[in-house]
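Supplied in structure tokens, the structure appears directly below.
For this view, one protein chain was removed and the others were kept in their places.
What follows is chain A.
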């Protein structure tokens, strides 16, 4: 049969997975993934007979990813788990059946002992795996969680849970088998709520027996939902209680691990809060359970409605009491450090406004983008250099009249004559060339230039620098580029600030500050003193001079 060959291959794969070192599972390898897939397929098909209602005939692993494979497995295993649960309950009621069904199966002899031992081991493993689980438990079912982990890890990483799975699967197989051998359909019994209720009550009685023995365990389990409902916790308890309720202390501890074991009960918390400690709100559930337990101890024959009422009343009482009590420090308005316990602000999630923008996270992309920008800018030569403010155009360089060291050839009379002539306008400004012809030529050229300039609307380009040309009159080059036409322009074409020859900003009398006034006065005084000294010197000189003259005249 093809099945048997497949089964053989699957078993081989399982064994291989079991034999591989756990660390090897951490690195993805095609071998392991193929083996895992085969193993999962084998398991799936072996479990197939116990799930008549499953839509899948076999586990489809070709071309499916982990999530899809898991979903298929989940599809199969959900009803299977409920079936198994029912079977377990049944066996709990009738322990003889177990031995009967086990004796029928001679193939796995070890199971007898294993069941007992496995109970503990399985539980330990369960609790271990419970410890490892965190967010992906959407159920409080241990075996479900186990399968989750196993099959998620199947294609990529198995952490030795395969062994656990193997054992668990064997267990499940056996149970499934024996339940079938047992005969009655498990599903029918499950739907009987009354029986369930009855069982719950019996279980409660057992609970109180367990409670007295319980101690707060330090193990933290991921099953935080103690609040989920009494039913779930009751189920959990009942399942745990199945496996040796009256056994060792340690067993007790583990089997009867309850919410109170992991979290402080509300009673103890109340005491602590009165002393000023943190109160964990999650102890409420236990409180309620306690009350209920006590209540039910007193009046066992309460109707459901009455029970509900009692529950409500207790809740109300508790709420009223909490209202009357002094509030927790988080509920008070403004709280200073002295009013709250030490380091309590660390535990509470405080919310305050950050007025500061969060610092930019330097990621690779960020730095890459920066580099890109820099490169682009450099290629474009588009820099953000600081532009120097342009200096105002200085005054046009005046014609520098060089001092003549030589004896002047003209007589003084001639110089004054020329000066007078210039002033009166008889002779125009001294020209560099004296030739008549040259004068005429320059006159003509000037006229021509004027006409040409008019053509270009008097937009000048500055004159080219010609070294041999003697330019007497020095007009600033900028003047040439002014838009205003020559005809109406001023010769200097300088702005007021350019004409202004003072230094710094000139303050008016009203604008002077006290320090300025003081400075001015000090300056004046200094000047006056200097002048005084000069005058005194002059006076003394004059007197000496007169003395001198008198002396001479006498001679």
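The rule we apply is simple: a contact is a pair of C-beta atoms (placed from the backbone, for glycine too) under 8 Å apart; a residue touches a chain by one contact, two chains touch by 3 or more; residues count from 1.
Convention: contacts and distances are computed from a predicted model.
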Record-based protein name (UniProt) of the chain missing from this complex, from "Vesicle transport protein", "Serine/threonine-protein phosphatase 2A 55 kDa regulatory subunit B", "Pre-rRNA-processing protein PNO1" or "K Homology domain-containing protein": "K Homology domain-containing protein"
Touch criterion as defined above, residue of A:331, A:413, A:437 or A:510 at the omitted chain: A:413
Touching residue (missing chain; options A:67, A:96 or A:405): A:405
Residue ranges of chain A at the interface with the undisplayed chain: 398-401, 403-408, 411-417, 419, 422-423, 541, 545
